[in-house]
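Shown here: the complex without one of its protein chains, the others still in place.
So, chain A:
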Amino acid sequence: MSFLEIRNLCKSFDTVSVINDFSIELVEQTLCCLVGPNGAGKTTTMDLVTGRQKPTSGQIIFCDDDITGLDEHEIARRGIGRKFQVPAVFRDLTVRQNLEVAYSRSTHPLKNLFRFRAPGFADKLDEVLSVTGLGGRLNIEAGILSHGETQWLEIGMVLMQNPRLLLLDEPVAGMTESEIDKTAEIFNNLKRTNSLVVVEHDMAFVRQIADVVTVMHMGSLLAQGPISEIEANERVREVYLGETGEA
């Protein structure tokens, strides 16, 4: 059974076509790396899946439901969590408050009016802290965290949501090598229970984590398969790996 299916997705701004008849299928408990040169449409694809932008045509099916064109919060409630390319955390709030907001089991404004705690929050917090290691920073404002810590906090926020599918846009940008190794370990653990789509440029990191690599070019699917296959693919080398001198 396919878990996330993107069918013939198209997105154009005026006359510029950004996503062009893009289709993929993702099975459960896999980690798919989305790679491609700048402007290939990776972030736009994430925007379309999470509802930030509406597709011009095409369908997005998540767990047998058509989620095309739903609002961001409706898609998030169905279990799709997202981490942004530029880390987006609530800078005025403490690390703990950031994680509390992200623990979004109950989302109705009026029901939350005089609710002071969320059941199960403490356990989930301990779990996420043991993964992200922000325990010592709980009561400081998120605005004064370092870049690496901010990345961890946002990953922690996505984990608090308990999503079935995680979309992560360049999660290791600005991290040190040991932090990248730690992230790879977390992701490899996560894919036992969740599915992940990771946009990444760092090919070494991709090799560490990817079950499947999807290569996008000019808004379309260029190639898909295990990393070894992708690295051997002539066309991929031409448009992407060749350009960056990696491989």
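Criterion: a contact is a pair of C-beta atoms (placed from the backbone, for glycine too) under 8 Å apart; a residue touches a chain by one contact, two chains touch by 3 or more; residues count from 1.
Just so it is clear, contacts and distances are computed from a predicted model.
A.B. asks: What name does the UniProt record list for the absent chain among "Urea ABC transporter permease subunit UrtC", "Fe-S cluster assembly protein SufD", "Xanthine dehydrogenase family protein subunit M" or "Imelysin family protein"?
C.D. replies: "Urea ABC transporter permease subunit UrtC"
A.B. asks: Among A:Ile19, A:Ile67 or A:Val89, which one is in touch with the chain left out?
C.D. replies: A:Val89
A.B. asks: Decide which residue listed in A:Met157, A:Ile180 or A:Val236 touches the omitted chain of the complex.
C.D. replies: A:Met157
A.B. asks: Considering the whole complex, not just the chains shown, which residues of chain A touch the missing one?
C.D. replies: 50, 52, 71-73, 76-77, 81-82, 84, 88-93, 96-98, 100-102, 104, 106-110, 112-118, 121-122, 125-126, 129, 135-136, 138-139, 157, 161
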